[in-house]
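Shown here: the complex without one of its protein chains, the others still in place.
So, chain A:
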Amino acid sequence: MAPIAEYVNILIYLGVALFIGLAALVVGALLGPKKPDRAKLMPYESGNDPAGEVRRFPVHFYVVAMLFILFDVEIAFLWPYAVSAGGLGFYGFLGVVGFTLLLLVGFLYEWWKGVMRWR
């Protein structure tokens, strides 16, 4: 356990960082000429809409996000074992290896299924 005061330090750090960032934004917004017109407000790229009409995004992003959630949960489960490995002994090691192997089977399945391939 860490003393609660250290968490207060993190809060102070957050506050200071927020203050400096906001100050920089305010300075940038106040100083400088302001003459907006139609051409300047267009998104990008010589008057053309850069993205245009898009039907939908590839599903890869969704797959990657889902895999990330799954394996992030795996890490969240592995973390407590990593901290207390010695106390749990060989039995605990077997348990965590079994758990990891189960997820490894899932990983191999999706690897061979080719969901990682970006085409």
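Throughout what follows, contacts are C-beta pairs under 8 Å (C-beta built on N, C-alpha and C of every residue); 3 or more make two chains touch, one makes a residue touch a chain; residues count from 1.
In this section, contacts and distances are computed from a predicted model.
S.K.: Leaving aside the chains on screen, match the unshown one to its UniProt name from "NADH-quinone oxidoreductase subunit N", "Cation:proton antiporter", "2-oxoisovalerate dehydrogenase subunit alpha" or "Electron transfer flavoprotein subunit beta".
M.R.: "NADH-quinone oxidoreductase subunit N"
S.K.: In the complete assembly, which of A:Met42, A:Val73 or A:Leu102 touches the absent chain?
M.R.: A:Leu102
S.K.: For the chain that got dropped from the picture, name the residues of chain A it touches.
M.R.: 102, 105-106, 108-109, 112
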